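Just one protein chain is left out here, and the rest sit where they should.
For reference, chains read A, B, C, D and E in written order, and residue numbers begin at 1 within each chain.
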Amino acid sequence: MSDHLTHFDASGQAHMVDVSAKAETHRRAIAQGRITMQAATFKKLSEGTAAKGDVLGIARLAGIMAAKQTGALIPLCHPIPLTRVTVEFATDPTTHSVACTATSETVGRTGVEMEALTATSVALLTIYDMLKAIDRGMVMDGIKLIEKHGGKSGSWVAGK
Amino acid sequence: MSDHLTHFDASGQAHMVDVSAKAETHRRAIAQGRITMQAATFKKLSEGTAAKGDVLGIARLAGIMAAKQTGALIPLCHPIPLTRVTVEFATDPTTHSVACTATSETVGRTGVEMEALTATSVALLTIYDMLKAIDRGMVMDGIKLIEKHGGKSGSWVAGK
Amino acid sequence: MSDHLTHFDASGQAHMVDVSAKAETHRRAIAQGRITMQAATFKKLSEGTAAKGDVLGIARLAGIMAAKQTGALIPLCHPIPLTRVTVEFATDPTTHSVACTATSETVGRTGVEMEALTATSVALLTIYDMLKAIDRGMVMDGIKLIEKHGGKSGSWVAGK
Amino acid sequence: MSDHLTHFDASGQAHMVDVSAKAETHRRAIAQGRITMQAATFKKLSEGTAAKGDVLGIARLAGIMAAKQTGALIPLCHPIPLTRVTVEFATDPTTHSVACTATSETVGRTGVEMEALTATSVALLTIYDMLKAIDRGMVMDGIKLIEKHGGKSGSWVAGK
Amino acid sequence: MSDHLTHFDASGQAHMVDVSAKAETHRRAIAQGRITMQAATFKKLSEGTAAKGDVLGIARLAGIMAAKQTGALIPLCHPIPLTRVTVEFATDPTTHSVACTATSETVGRTGVEMEALTATSVALLTIYDMLKAIDRGMVMDGIKLIEKHGGKSGSWVAGK
Partner (left out) sequence: MSDHLTHFDASGQAHMVDVSAKAETHRRAIAQGRITMQAATFKKLSEGTAAKGDVLGIARLAGIMAAKQTGALIPLCHPIPLTRVTVEFATDPTTHSVACTATSETVGRTGVEMEALTATSVALLTIYDMLKAIDRGMVMDGIKLIEKHGGKSGSWVAGK
């Protein structure tokens, strides 16, 4: 890995780094995060996904749509025509938490890590928004990149 | 606190809840979060804030600008004319982490919790983006509401 | 009703008309529209709402979010802080169609007709998008204002 | 044609479908729609296009600009770098209506039907906005895809 | 006038300054700017405004729409619900230039100078875009605030 912060030029000024000469390759990134709530809140959420008041369905959509806004939100991110975005949830009754996994893909000149992380963050924020009327103390944790593939630097998998 | 999910109507369908009858009051929210990195990454970041390669300055701006996009990102959030947004950072050399605290305010009919949380999340995502060339394993944790004031439900402070 | 096109000044040039002197009143608008499809497509849609593949849930969200973008989409529309948006659907097995009704509200200086119409249009477009893989011939019809209330011109109800 | 709703995965959850493996081909779509108004309104509109108060010129621009926002408005649409957008109008004095035809093109991995339909819808909504001060009862009808070309599924023409 | 940069806090960090306590007053700003081109380009432009190829009509709309995006473009600007925007042009055959004057108004807690300046800049940029196929050497000059009214600091008029 580089020890250079690519988002700064030689004089230390921020720029959107030049990727013109990079090859268009298939790139994929997976990110994860989790929101933990009170037992009663988790119960409410779980009932909703089964029947009505579909919190996770709405959070999924918010995450997917946010991935498309990544280039507008993160100052030095390149705008990227995404070819795929998925957002999945796993509920854990033991810890009263919901884990979110987002995958983003493109065929392009730069990676899509930020798109997967942005989808994860906004999906979790949307869960917070939907449930905050009954539980303001929810906490979002463990938001991180899980793996990324494609491009010159190849594959990277968390913890390896 | 309510035990009702206000973002759903009686039939369980999502809606942007009616706040027309609520009074315009001064509302304020504070949110927090943290990103943890390797010791070497933290060193790089710290050098940058002192001289050049100002990661935190860029993340602060990204957070402030994202607060203004909250209504577009979070599906059932009301669009709110914010009257103040601040984003502050505290670096902790012991844990190689940066804590972010965002404050949002408005004079309006509904709260600004989501604006403070969105500012925090996007500020942390931007730190990740700026440093990811040297450290892909950074983790964002502890993103939560710290306090909120104003409106019919009055003040709420985390842990109280 | 006026016989003057308010979006043009005396010399015929477009402008965003001055509403500074108008009172802030509670304003509400309801719009409607309909999308008609093949019998087989309608069957697919109906199954989805019951169990999985929730086309209407996604279209509802798209409509609500689009209402918030009205000021950016319609050139001479004033940006309005909406206080409420709802999008409802009624399915009609006889005509294989889905009717959409959108309501928008604000406390402000100008009406919210365009917000209700934009929510309706984008909700219908989203239904089209979700189903187009099996039926490209769907048609959107009858998109119109149903009623509007508030402001100097008071109430208006279609067909009255 | 498929009998599968591609915007849902095997478990019925919404996703932005993977188009990474699709070839970049020249794609084109044409959509249409119509707005019908009172005779007096139509007269006003017609005078405007001839001299000043150019309703259709403004609606054309709104449609073209909206086509570029399709990926942000329609939740599961891929963001697409459009290579061409046109919006044309035909006025019909007999029915006091304006027909709108929008064409969108790209060289990409997925179709541009939604871009043409979105351009059409927003162009018609803008006509409504410009004329609503004198006629709130206008109706938008017949919004549909006329033809689409390119991609694996090839050409499709309405009514054939 | 202040000698303090309000967009920075006591420690020199950027923030969106607190305007919660400011009164909602009627505020107005007027900005101006000019684009100068070759004689042949100016001739082309002038023909267009008379008959077809309406460069200035399109630039006017772009300026009005950009005013509504000011809060998203200028990092520390407050989002403001504008109550009026106008963009006017004056063509000068002697200097082959077009002068643009933009006016913005609101009833709010902070001024609308940036909205008027942004409308002016984007209107001029749009003229450049429309004519650049025949003249890449056009220059934009004299973009400045002409006057502003309302708020605690009252009226200010350029050159006085």
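Please note the rule applied: a residue touches a chain if its C-beta (ideal position, glycine included) is under 8 Å from a C-beta of that chain, and two chains touch if they have at least 3 such contacts.
As the structure is a computational prediction, the values presented were derived from the model and not from experiment.
The chain we do not see here touches A, B, D, E in the full complex.
Checked against the hidden chain, the listed residues D:37, D:85 or D:140 yield one contact partner: D:85. In the full complex, chain A makes contact with the omitted chain through residues 9, 13-20, 71-72, 75-76, 78-81, 108-109.
Of the residues in chain E, those that touch the hidden partner chain are 1-8, 11-14, 33, 40, 44, 48, 51-55, 58, 61-62, 65-66, 69, 72-77, 113-114, 117-118, 121-122, 124-126, 128-145, 148, 156, 158-159.
Touching the omitted chain from chain D are residues 26, 57, 60-61, 64-65, 67-69, 81-88, 105-107.
Just so it is clear, only the chains that are shown with their structure count from here on.
Centroids built from CA atoms put chain C at 31 Å from chain B.
Per-chain CA centroids place chain A at a distance of 16 Å from chain B. The residues of chain B that reach two or more other chains are 13-14, 61, 65, 69, 72, 75-76, 81, listed in rising order. An unclassified topology is adopted by the chain contact network, corresponding to no line, ring, star or complete arrangement.
Remark: the chains found to touch one another pair up as A-B, A-C, A-D, B-C, B-E, C-D, C-E, D-E.
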